[in-house]
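Note that one protein chain of the assembly has been removed; the remaining protein chains are unaltered in position.
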Amino acid sequence: MVQIVDSSILENPVFRTYCFYSSILVVKMLFMSPLTGLTRFRFKAFANPEDGATMKIKPRVDDKVERIRRAHLNDLENISVFYVIGFIYTLTNPSVAWATLLFRVFTAARFIHTFVYAVFVVPQPARALSWATGFVITGYMAFKSIMHFL
Amino acid sequence: MVQIVDSSILENPVFRTYCFYSSILVVKMLFMSPLTGLTRFRFKAFANPEDGATMKIKPRVDDKVERIRRAHLNDLENISVFYVIGFIYTLTNPSVAWATLLFRVFTAARFIHTFVYAVFVVPQPARALSWATGFVITGYMAFKSIMHFL
Partner (left out) sequence: MVQIVDSSILENPVFRTYCFYSSILVVKMLFMSPLTGLTRFRFKAFANPEDGATMKIKPRVDDKVERIRRAHLNDLENISVFYVIGFIYTLTNPSVAWATLLFRVFTAARFIHTFVYAVFVVPQPARALSWATGFVITGYMAFKSIMHFL
């Protein structure tokens, strides 16, 4: 049997770039959980009675924690969609340079979004613009994918 | 070197159908964010102090906004799972007509779910039935995938 290399997916440089930036975004999303956890400890604001049991702390809601949770949920809403449409978009034969630019700007925009939302709060429209950048990129990739697979 | 076309995935018509309906569902999910944002502006109900800063509005919770957010979260819970299991299911050699029907009904059910939940509220069981339709389809695809890859 002839050893065959899957030239259409694994050797596709756009797909490799997609894998790289998706992995970076996975690390970015993973960090939201310990950030929430540490902030819960810092402000002694836990969601469950068993979490603060040894310190005899009752559950309470803290705005610092909720802000990080909203940033995390916003990641789930926007980055989950990127994982899917970024993968499908790599199959529509975009140019390597253009696709790489889209993936790179999307990734940067999501880092900025979390920073101005949950790390160092910057007045609007900082958060709105970083969110909109990611939104436009995923929307564009979805449009191109629909046209391609119609 | 011989140019090889990846016949098993990219030329698989079920996979192409999956890409098409997934892209449609990405657009559907993307629309939930501006819908939430516009409803927040309409009812002046923001989640963060900086969002209503220029209008001097304090954050408040509004049920119209929360309803759209619940519909969005329901999308995240159900459509994210579809993206994964729909992809895996395409690799189990289903018939093109049957797989296309499943993807199409799932997509329609999720549009109906959002409509009766967050756009024009219809008495139950409208929402329960549209949710259950998607649930049964993803459950069926998961069952077939487990049997295939066992």
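Brief remarks follow.
The chains carry the letters A and B, assigned in the order they are written, with residues numbered from 1 in each.
Just so we're on the same page, contacts are C-beta pairs under 8 Å (C-beta built on N, C-alpha and C of every residue); 3 or more make two chains touch, one makes a residue touch a chain.
Model, not experiment: these values are computed from the prediction.
Checked against the hidden chain, the listed residues A:S80, A:T100, A:T114 or A:S130 yield one contact partner: A:S80. Looking at subunit A, the residues touching the absent chain are 3-6, 9-10, 16-17, 19-20, 22-24, 26-27, 29-30, 32-34, 47-48, 50-51, 53-54, 72, 76, 80, 83. Looking at subunit B, the residues touching the absent chain are 4-9, 67, 70, 76-78, 80-81, 83-85, 88, 91, 121-124, 127, 131, 135, 138-139, 142-143, 145-146, 148-150.
In this text, only the chains that are shown with their structure count from here on.
Copies subunit A and subunit B of the same sequence differ by a rotation of 120 degrees once their CA atoms are superposed, given in steps of 5. Centroid to centroid, with C-alpha atoms defining each point, subunit A and subunit B lie 17 Å apart.
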